[in-house]
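Only a single protein chain was left out; the remaining protein chains are all shown in position.
Now for chain A:
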Amino acid sequence: MAALPRSIASRLAPAVLRPSAARAFVPAYRTYATNTDDPAPKTSSEDAPVVKQTTDSTQIREQSAAEGTPRKPDYNVAIDYRTSNFSPIPKRVMDGSEPGESVAAAVLSGAPIDLQARTVRIYKPTKAATQSGDWHSHHWLMDWDPLPKGHRWENPLMGWQSSADFMNGHRIQFKSKEDAIAFANKQGYEYFVQEPNERRFVPKAYANNFTHSFKKLKIIRTK
């Protein structure tokens, strides 16, 4: 190990104490870039070799068929160590060059690439038909579509159900549809929104059976 000057800056300078870096020149103080003007970078977001997005979201099914043509799967995506024989093929992997203010969380989180390949459904859980309470239908859920292959097979030893689908039982709750869409955009998921079926309720009053009508009565309620 080379002899080091006893100052705080040297202790914090990276790779100072490694033999391989001892051959490199190490400045005695840390320099900061004071040149604050930004020269035009040689590469920019426009050079990114992916399809440009016109809107903030990765996929909107509410568009017309002409606008929202589905993107083709991208077979040249770099795989990570979690890719398996059942991994679906992503259409677009987030790489931080997307326009918009949202954080490119898929780039930073270290989540598997497979998650960006799978479609996510954003929906409101339906009201129970058996009861009139609606305590479950005030939030929105995000659910993962099952894998086309590998979501279930029979264990050869015991006959139990095995699965390679790690998002099988996951649901995320949101307070509103916009929150769920913002989350899907931030994480780079392909999503589609399933609008809830609102129940149509006709307000009725018993007294309306006896109101005056100028036409002939259809049902005569009194003798």
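To be clear about the criterion, a contact is a pair of C-beta atoms (placed from the backbone, for glycine too) under 8 Å apart; a residue touches a chain by one contact, two chains touch by 3 or more; residues count from 1.
One rule holds in what follows: contacts and distances are computed from a predicted model.
Student: The chain dropped from view, which UniProt name applies: "Trafficking protein particle complex subunit 2-like protein", "NADH dehydrogenase, alpha subcomplex, subunit 6", "DNA repair protein RAD51 homolog 3" or "ESCRT-II complex subunit VPS25"?
Tutor: In UniProt, the chain excluded from the picture bears the name "NADH dehydrogenase, alpha subcomplex, subunit 6".
Student: Which of these, A:G133, A:P148 or A:G169, touches the one chain of the complex that we don't see?
Tutor: Final answer for the missing-chain contact: A:P148.
Student: Over the whole complex, note the residues of chain A touching the chain we left out.
Tutor: Residues of chain A in contact with the hidden chain: 11-12, 14-15, 17-21, 24, 32-33, 35-39, 41, 43-45, 47-48, 73, 75, 77-81, 83-89, 95-99, 103-104, 107-108, 110, 147-150.
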